[in-house]
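Entry: chain A
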Amino acid sequence: AQAETYKIGITQNNVGVDSYQTTYEKAFIAAAEENENVEAVVLDAGGDVARQIAQIQDLIQQNVDAIIIWPTNGKAVVPAVRKAHQAGIPVIVTNSNIAEEGFDFIASFSGPDNITQGARSAELMCEALDGKGQIVQISGQPGYTTAIERAKGFEDRLPEVCPDVELMETQPGDWNREKSQRVMESFLVKYDTIDGVYAGDDNMGVGALNAAKAAGRAGDIAFVGATNFAVGYEAMARGEYYGSIYQSPVDDAEAALKTALDVLEGKDVPDLNYFDTPKITKANMDEFDKPVF
Partner candidate 1 sequence: MMAPVPALRLEGIVKTFPGVRALDGVSFEVLPGEVHALLGENGAGKSTLMKTLAGMHQPNEGRIYIEEKQVEMRTPLEAKAKGVVLIHQELSLVEEMSAAENIYLGELPRKSFGRVDWKTLFAKAGEILTRLNCKFGPQTRVGDLSIANKQMVEIARALTVNAKAVIFDEPTASLTDAEKVVLFEIIRDLKARGVGIVYISHRMEEIFTISDRISVLRDGTYRGTLITSDTNEDEVTQLMIGRSLDLSRNEEHVEFGGVALEVRALSCGSLYRDISFHVRSGEVVGFYGLVGAGRTEIAETLFGLRTPSSGTVLLEGKEVRLSSPVDAIANGISLVPESRKEQGLVLGMNCRDNITLPQVDDLTAGPFVSDGAELAIFEQYRDRLEIKTPSWRQAVKNLSGGNQQKIVIGKWLAMRPNVLIVDEPTRGIDVGSKAEIHNLIRELARSGYAVIVISSEMPEVLHVSDRVIAMYSGEIIREFTAAEVNEDNLVQAISGIRAEKVA
Partner candidate 2 sequence: MADTSKNAFVTWLTRNPIWGFIVLIFAFFSFSNEYFFDLQNFQNILVQTSTIGLIALGMTLVMINGNIDLSVGAVVALAASLAVDLQSWGVFAAWGNWAILPAVAAALASGIVLGALNGFIVWKTGVDAFIVTLGAMIGVRGLVFIYTREESFFAMNFAYSDFGASSVGPLPTLAVLFLLFTVATHLLLSRTVHGRNTYAVGGNRDAAVNAGIRVGPHMMINFMIVGFFAALAGVTLSSQMGAATPNLGRDYELWVITATVLGGTKLTGGAGNIIGTFGGVLAIGILRNGMNLMQVPAFYVLVILGMILIAVLFLDKQLNRRGKQELKT
């Protein structure tokens, strides 16, 4: 039988803010275009929860077949998701999950596990410092799920794997390389010994690296990030950057679309559809393509 055409709406978190999201969007559109049974409605919430909720309303209004949502905030979107659920539209959450309270209303989650990512970064840090040292953390923008989860995963795991590594201070770098560079400059003034820096993503990590290099202290410090960026990958190749977490936006986007189609076609899908985000260091970087962002 001829497969019917599905109209799938997606509301993304904040496309302009970083390359990951942009690449994700491109990959999603490409995947949707490749599949002639899919008509995609691609929206961007611009980081604003309220706008995302309005977009969900608009999508319900348009009576799409399925909604994919990249939550700007895991808790705040729950009622809107519930509304879509009540309207009989299956909701697939992508990239970062919504709060537990909303699990009843979604068909599936597809994406990376940020808590695990944070934990893996802690393990990397541990490795890099041989289990002993003083470190600082530069976290993502306060109040955003990814930032919170990665920090939590890192902070919970660190004392488990190496109790002798001391996290001295955490300040937000707002996913912004320049801001992170500024924060690191102040850290460098403040602390005579810094053995490691954990940054919520490589973009910020490279900012911290910039600051340390300018102060001539980069050699003493191990940099660990997350979401491996091209600049992080290169710095790793040069041996300036210890490690990161490899996460491909293309995998992320394709997994989301596939999950949505599986749901629409009535296949059985797991509630939590994590795709793997492995550790990447100089030692194993050859196994990975250089990120395109």
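Here is the rule we use: a residue touches a chain if its C-beta (ideal position, glycine included) is under 8 Å from a C-beta of that chain, and two chains touch if they have at least 3 such contacts; residues count from 1.
Behind the choice of candidates: all candidates are chains of the complex that A comes from, given by their letters.
Since we're looking at a predicted model, the values are computed, not measured.
Q: Could you sort through 1 or 2 and say which touches chain A in this complex?
A: 2
Q: Any idea which chain A residues touch candidate 2 in the complex?
A: Checking each residue of chain A against candidate 2 gives 15-16, 41-44, 46-50, 53-55, 57-58, 61-62, 72-80, 82-83, 99, 101, 141-145, 148.
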